[in-house]
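Before anything else, here's the structure in question.
Let's look at subunit A:
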Amino acid sequence: MIPLQFYLIVAAILFCLGLFGALARRNAVAILMGIELMLNAVNINLVAFWRYVKPAAPTMDLAGQIFALFVVTLAAAEAAIGLALIIAIYRSRDTVNVEDVDLMKW
Partner candidate 1 sequence: MDILNNLFTNIYNAINAFLNGLLGGAGLRPDAASAIVAAIMGLIVGTVVLLFGVGVVLTLIWLERKVAARVQDRVGPNRVGPFGMLQPVADTIKMFIKEDIVPTNADGLVHLLAPVIALAPAVLAFVVVPFGQGMQPADLNIVVLWVVSVSSIGTVGLFMAGYGSNNKFALLGGMRAVAQAISYEIPQVLTIVPIILLAGSMSLVQIVQKQSTLWYVFVLPVGLIGFVVYYISALAEVNRTPFDQPEGESEIVAGHHTEYSGMKFGLFYLAEYFNFFIVCTIATTLFLGGWQGPFLPSWLWFLIKTYALILLGMWIRMTLPRFRVDQLMKFAWQVLVPISLINIVLTGILLMFFKVG
Partner candidate 2 sequence: MLDRYGIVAIFALLAVIFPAIPLLLSLVIRPKKPNQSKKATYECGLEFEDFPEEAQNVWVQFRVQYYLFALIFVVFDIEVVYLYPWAVAYNTLGPFALVEMIVFLGILILALAYAWRNGLLEWT
């Protein structure tokens, strides 16, 4: 049986790669890609806990999977809105570089 910690470590690496992408990229779409990676890492954790950790109540023994489903849905909604914003910014400012979108900074 693969220990739970293996999954957690893989998820941690994935999360940190996503974090790096979200912090270090200039292109807004690339930042969103980093965020999606982080959400994926969270989902691995949820499903791993579902499998290995005792449920709080017998009726809730599917909670981990159902939460993962809701996270996927949220990720899709977030991507839809985020990318729509990026497209709108691109149309009005001709750039998707987050460093150049600084109109609200001052």
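We take it that contacts are C-beta pairs under 8 Å (C-beta built on N, C-alpha and C of every residue); 3 or more make two chains touch, one makes a residue touch a chain; residues count from 1.
Criterion applied: all candidates are chains of the complex that A comes from, given by their letters.
The structure displayed is predicted, hence computed values, not measured ones.
**Q** Just give the number of the candidate touching subunit A here, out of 1 or 2, all from the same complex.
**A** 2
**Q** With touch defined as at the start, can you tell me which subunit A residues reach candidate 2 in the complex?
**A** Answer in residue numbers: 69, 72-73, 76, 79-80, 83-84, 87, 91.
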